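Heads up, one of the protein chains got dropped from this complex, but the rest are sitting where they should.
This part shows chain A:
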Amino acid sequence: MEFTGEHLGPGQLGHFFVITSFIAALFSAFSYFKAAQTETKDISASNSWLLLGRNGFIFHTASIFGIFTALYYIISSHLFEYNYAWQHSSLALPTKYLLSCFWEGQEGSFLLWTIWHCVLGLVVMATARKLESRTMAIISLVQVALTTMLLGFYFGADIKVGSTPFMLLRNQMAGAPIFAQGNYMSFIKDGNGLNVLLQNYWMVIHPPVLFLGFASTIVPFAFVMAALWKRDYQSFIKPTIAWSLFAGAVLGTGIMMGGAWAYESLTFGGYWAWDPVENASLVPWLTLVAGLHTLLVYKSTGRTLGATFILLILTYLFVWYSTFLTRTGVLGDTSVHAFTGEGKSLYWHLLVVLGVLMVLSITLLSVRWKKLPTVKGEEATSSREFWMFIGSIILLLSAFQIIFSTSLPVWAPLAKKILNKEIAPPVDPVAQYNNIQVWVAIIVALLSASILYLKFKKTETKKVWQRLGITGLIGLVISLGISLSMKIDAWQYAVLMFAACFAVVANIYYGIAIQKGSLKKMGASIAHLGFALMIVGIILSSYKKEVISINTLGVVMDFGKKTQAENIRESRENVLLFLNTPVVMGEYTATYKGDSASTDPGDPRHYYRVDYERRDSITKKVVEKFSLYPDAFINPKGQQGLSANPSSKHYLSRDVFTFITSAIDPSKRTDTASYKTYIVHKGDSIYFNNGYMVFENVDGKVNDPRYQPEQGDLAVTATMDVYDASGLVKKIKPLYYLRGQSSNYIEDTLRDMGIYTRFSRVIPEDNAIEILLKQTNPKDDYIVLKAMVFPYINVLWLGTAVMVIGFLLSIWYRVGQKEKLPVFSDDLTEKE
């Protein structure tokens, strides 16, 4: 059959680029491998292979960008004959979200990952020098694996390798009756559209940063593998430190941006929920940071080389394992995200890649293990390396606990065979993680406070104890002050607060007194300071998070939650707000003032205005007033109900965070109110629900833009002053006019009070007029709202920024350092 109206060109071109990128990656990996193999035997052959490898990788990069361009063209030109464009975009989608379509779909996500590898690969190619052949062989090999994800080849009917983003809709849904017609394209008017949750500026910037963080973990991995391969345990140190710092900074930023996204635009009510997808990105970060620290130990003392290799290899394996967990749907019932992916083919594909990487790295490491350089003798207990190693192990154990709990759906089938029970996540998973990780945080915070004061190899302990004692005391005083004033009553968190305050004070003191404020050298202390500030911010904002939209007024909230009844009481967190009816929430009085569609036609959201007032507790005067506009997509994508976005009031010291949980469908709103008739003389009052109005006068001089005067008209306006509980609000001026024999009127309304007035008759004999008044029944319009206060959440964001700055300063310092042999090299040869 002939299909008409299709644009097959871009797809064919794109698919061509998929194949060339795959072949070029394969070619590049092979050439780089040969270059490494012939390096010692035949230097000129090695150089030729190196050149081929470089060209292969550059050609691969060009092809990957070709794929990207083709796919971008398809999405931006709305070619809905392509499944990817149909699934993830629509005509109405604003241009700024076109890129978001890439990371909504799985093929696009893999493409993004591949693109970052290309960029990083080019930098490594230009800077790795003697290790170029080996590092680039590893990177190209991973690129081979990643491009197979985009192939979409079938072997027989059942085995499918990869999934191409250029699949046509008619092939994706083969058999659907619409495709029996050649002109099916004339029926497909619009795409399925982008998930409304992703239509948010955080989703424009968060995924690329997170993917760059994930992608950059390949570089330390490649350098570690290259070092093992070449048995060169010197020249990899400097680049690996720099790249680990880079990956740590970017991945850390990406993770916290994810937190900020969840906080700003999702309705979880927080920035961290120990969700499997969040954990999957945190775990590699923890092992990466651990590996970075053992590598620093190795650089200065020659110890912990083996641990460094294990940690950095593990980091990269965790990145792939995380991909496996989050992309294949194995997490099933336990994750909010749980991408139901490509099913079986992707499941096996990722397992194979993970298996290959594991076998390669573990074999290489175990072959070399026995001959890794070590230092004889024991490190001193007062040495920096001893405690850095302990800290790294703590981070590793923390990562293990998190990944073990997250992997529950993976090992649960096995547990079922042994225990004959279907194990489910804890009833309160957040509590389980918190109860364990609070100890990790305490130890890590204490170490990051004190380690910098210790020196490598040997430390003069007397001075250290003095300094730690003073800073510890200051930290204790500050933390006691905070814990008491903020009522941190769980003792573990009070201890953690002390550890974090200690770390803040100790690192500031170290930077100023010992490093003399030399910014370049202060990377470590600034990163540690940032980490400690993050902990302080997390305790204050999460432990003291308070829901203020409590529906059961007068009930004392008990956060001890021992029994079910208490839990239920706690879960009554949605409050009903009728239109214009104030409700007390915490120290605020909140009033729902009405809703409106967005004025921007491209914005499908509905905005709800809620006014907040805070009164002084003694004088009862309003000291603060603001409006929040939480919004929602009503019936998005044919769903029933709403998909809400939060709106927050940001203070320096806290956030008031609100979102809509339920609202009346605007199209189903009914008007149950009716007009009542009042005869009023001058000075008479009309009372209504929350106020009254006084009839002032009748005026023959009409000045109302809605009224078009005609010859012979007789027109008058009635002026009335409207008062609410706090005094005069506004004047309301309904209009009455006689035209020929008929009497007409133009209503006047006070929308925010829901008042409609009609001037319906003049009664000259009584010197009175007739007014019809209607007030909308507040029960006709309401919203259900959830509101909470996050105290000092800005400390968390500040800490994140400070930590990332610390990482970046360290990169600056390390890259600028002169290449010199590590100091331990002398005593190494002596002792071996």
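Just so it is clear, a residue touches a chain if its C-beta (ideal position, glycine included) is under 8 Å from a C-beta of that chain, and two chains touch if they have at least 3 such contacts; residues count from 1.
We adopt the following convention: contacts and distances are computed from a predicted model.
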item: Chain not displayed: protein name in its UniProt record ("Cytochrome c maturation protein CcmE", "Extracellular solute-binding protein", "Acetyl-CoA acetyltransferase" or "Ribose ABC transport system, permease protein RbsC (TC 3.A.1.2.1)"); value: "Cytochrome c maturation protein CcmE"
item: Of A:427, A:618, A:652 or A:725, the one touching the omitted chain in the full complex; value: A:427
item: Identified contact with the non-displayed chain, of A:37, A:55, A:195 or A:492; value: A:195
item: Residue among A:673, A:784 or A:808 touching the omitted chain; value: A:784
item: Residue touching the undisplayed chain, where the options are A:216, A:300 or A:405; value: A:405
item: Chain A residues that touch the omitted chain in the full complex; value: 87-88, 192, 195, 197, 268-270, 273, 333, 335-340, 378-379, 381, 386, 389-390, 393-394, 397, 400-401, 404-405, 408, 421-428, 430, 432, 436, 547, 551, 559, 561, 564, 567-568, 570-576, 637, 639-643, 661-662, 779, 782, 784
